[in-house]
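One protein chain is absent from this view; the other protein chains keep their places.
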Amino acid sequence: MPLMMTADEVMTVLNRVFGQVDGQFAIEELGEMQITVRLKVGEQHLRPGGTVSGPSIFGLADVAIYMIVMAMIGPKVLAVTTSSSMDFMRKPDGQKDLIATCKLLKLGRSLAVGDVLIFSEGGQDPVARASMTYSIPPER
Amino acid sequence: MPLMMTADEVMTVLNRVFGQVDGQFAIEELGEMQITVRLKVGEQHLRPGGTVSGPSIFGLADVAIYMIVMAMIGPKVLAVTTSSSMDFMRKPDGQKDLIATCKLLKLGRSLAVGDVLIFSEGGQDPVARASMTYSIPPER
Amino acid sequence: MPLMMTADEVMTVLNRVFGQVDGQFAIEELGEMQITVRLKVGEQHLRPGGTVSGPSIFGLADVAIYMIVMAMIGPKVLAVTTSSSMDFMRKPDGQKDLIATCKLLKLGRSLAVGDVLIFSEGGQDPVARASMTYSIPPER
Partner (left out) sequence: MPLMMTADEVMTVLNRVFGQVDGQFAIEELGEMQITVRLKVGEQHLRPGGTVSGPSIFGLADVAIYMIVMAMIGPKVLAVTTSSSMDFMRKPDGQKDLIATCKLLKLGRSLAVGDVLIFSEGGQDPVARASMTYSIPPER
């Protein structure tokens, strides 16, 4: 199943649709059913103890599955996350960017399921993992 | 098991520790093992389609369990969410505040588990549910 | 939204469709969007330490959402659980039955979401909680 969009096209849609995240995310790598996304960690993502906040980590996982689904099926800006489970395993270093790799395990007509592993840049051990289920509007 | 902090004391710690959320949250009701928290929905919480973003909903669930655990055991600013599962069931109305009620199902020595139901203010049906597991530092 | 089946009708379908569970489950109470189900704990449900096994608890949550969805929309024997999250909070007493209450939080055209709380009979504190997402076949 070939990609329907390039990384540049995906980023353009993301930044147009979600104006408020403009500049926070970058695609490091994009392939069939898999994407690697960087969160450029800034002041607004931190929480006490010099670490990255839970909502920022959640947002990265959420954006990663949004972008790989879009790259695979074309822009569907109304598609939404319907469920997620996350484990927060280690405190990310607030001085480093976060790198998330999302693999699609299923891309069905109405549901996509992706697994996400998140690392602090250069780290060996994941700081978090997520599973995201994504609903694809029927007009596909 | 009586409360160890009042709603005002909890809010004071929250706003001191998480400066960046100052003014976004308010405690509507605080009781034993249960709290109701309002997210004052503003521009920064919205996403396309006039709805509230996933990370904002996650953040509300995260803050709700943080506050009820703190109210029950006293301020432990280093305690952290270790896992979460969420279902996003309906699109919240971006014109309305979100109201989350978190019930602690377990408050052990090292782990707390809470269930959260989230409504758009005045709505009958929940927009989201979450289960959050919270790790309590051993020095308790 | 009225019930489309009685408790007896639901039990009849369950036992016909899942012959191997015959006699293990009983409906304690059935109402709109809510059901209470008993697992008659026997030798085959136990694990070391005189407690009930994880798969048995999972099976109870799974059956509970299956039955309340069926009671609400009529028999759809091909409907399936698509995702679940569970927290195991206390060890159930292997000498007691388990009692699960499942509330449907959403009953959409294609997805149902239910929250389940599970107690040892007579216990005050839940031994487990579950959220189950259930897929409803399109031919509905």
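Going in written order, the chains are labelled A, B and C, and every chain counts its residues from 1.
Convention: contacts are C-beta pairs under 8 Å (C-beta built on N, C-alpha and C of every residue); 3 or more make two chains touch, one makes a residue touch a chain.
As the structure is a prediction and not an experimental result, all values here were calculated from the model.
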Touching partners, among the displayed chains, of the absent chain: A, B, C
Selected residue (touches chain absent from view) among A:10, A:80, A:113 or A:136: A:113
Candidate in contact with the missing chain, chosen from A:38, A:76 or A:129: A:129
Missing-chain contacts mapped onto chain C: 17-18, 20, 44, 46-49, 53-56, 58-59, 62, 77-78, 80-89, 91
Absent chain, residues of chain B that touch it: 82-83, 85, 110-111, 133
Missing-chain contacts mapped onto chain A: 85, 87, 89-90, 105-106, 113, 115, 117, 125-126, 129, 131, 133
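Following the convention adopted for this analysis, only the chains that are shown with their structure count from here on.
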Length of the line joining the C-alpha centres of chain A and chain C, rounded to whole Å: 33
Separation of mean Cα positions, chain C and chain B [Å, integer]: 28
Shared interface positions of chain C, touching two or more other chains: 85, 133
